[in-house]
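The complex appears here without one of its protein chains, the remainder shown in place.
Take a look at chain A:
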Amino acid sequence: MRATPVPEFMLEPAYDPSGSGRDPIGAGALASKGLNVRHGTILTLEDINVSFDGFKALTNLTLYIGVGELRCIIGPNGAGKTTMMDVITGKTRPDNGVAYFGETLDLTQMSEVEIAQSGIGRKFQKPTVFEALSVFENLELAQKTNKSVWASLRAKLTGEQKDRIDDVLQTIKLDASRQRPAGLLSHGQKQFLEIGMLLVQDPQLLLLDEPVAGMTDAETEFTAELFKSLARKHSLMVVEHDMGFVGSIADHVTVLHQGSVLAEGSLEQVQADERVIEVYLGR
């Protein structure tokens, strides 16, 4: 009797240590309640295609992020890093492909607001804070709570929520400027405020677009420590150009090139990869 072969799409992606881009890792780490991450993968992108007026920004992009993982994405300008984040957060709809948050949430069917509420936080490339509001008020708005109109009309901070904001203010070292309008902060402080807003939002997956741009060396070092302490409890995806920073935080690096994954593995591995050297040095 002939055994019917199981179609390929029904198979779990197998763990492939050589880094083919189809290896969900981080299995076994615990995710917060409410999100189905049975197989240890918090984010699944498969064969994503995005084109703008014929220009292919993403081609067959496939990427998995494991629960509790800290993943760095690097790649030359125009590699599709920001477009990928736009796809994950619902800002851009892919032409085709699969994008799942956990096992059950189809990101291509959800609005930006629904995606944010389900637990994906994003830091923009250019620090974006509410400039007219004070530092404290910025954190108050970002805090995880009921965000409907009616709730906001009658919202009052509980002691617990205030303590949480105070904690984060300490963490991001902005306690002294809590009443200053955010528009008056320095560039680096705005970066930290935006990171703080993500912290109080308490998302399960954090997307960080160039978080250390414009920071001093000391601030960068501090940020690296902060991110490392966040991993495990949260999953992080960091897009960054600063190789020193990437080396200090990442256990796993993905290189994007022309809209798809070029290489994946530890920083040493990808730095030794012939194709990566070619792309970066233009040989």
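In the analysis below, a contact is a pair of C-beta atoms (placed from the backbone, for glycine too) under 8 Å apart; a residue touches a chain by one contact, two chains touch by 3 or more; residues count from 1.
Please note the rule applied: contacts and distances are computed from a predicted model.
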Name of the absent chain as recorded in UniProt (options "Glutamyl-tRNA(Gln) amidotransferase subunit A", "PadR family transcriptional regulator", "Sulfurtransferase complex subunit TusC" or "Amino acid/amide ABC transporter membrane protein 2, HAAT family"): "Amino acid/amide ABC transporter membrane protein 2, HAAT family"
Identified contact with the non-displayed chain, of A:Met197, A:Leu256 or A:Val279: A:Met197
Of A:Val37, A:Ala142 or A:Val270, the residue in touch with the unshown chain: A:Ala142
Option from A:Leu35, A:Ala116 or A:Leu226 whose C-beta touches the chain left out: A:Ala116
Option touching the unshown chain, where A:Gly78, A:Pro181, A:Gly214 or A:Gly247 are the choices: A:Pro181
Hidden partner interface residues of chain A, rising order: 89, 91, 112-113, 116-117, 121-122, 124, 128-133, 137, 140-142, 147-149, 152-155, 181, 183-184, 197, 201
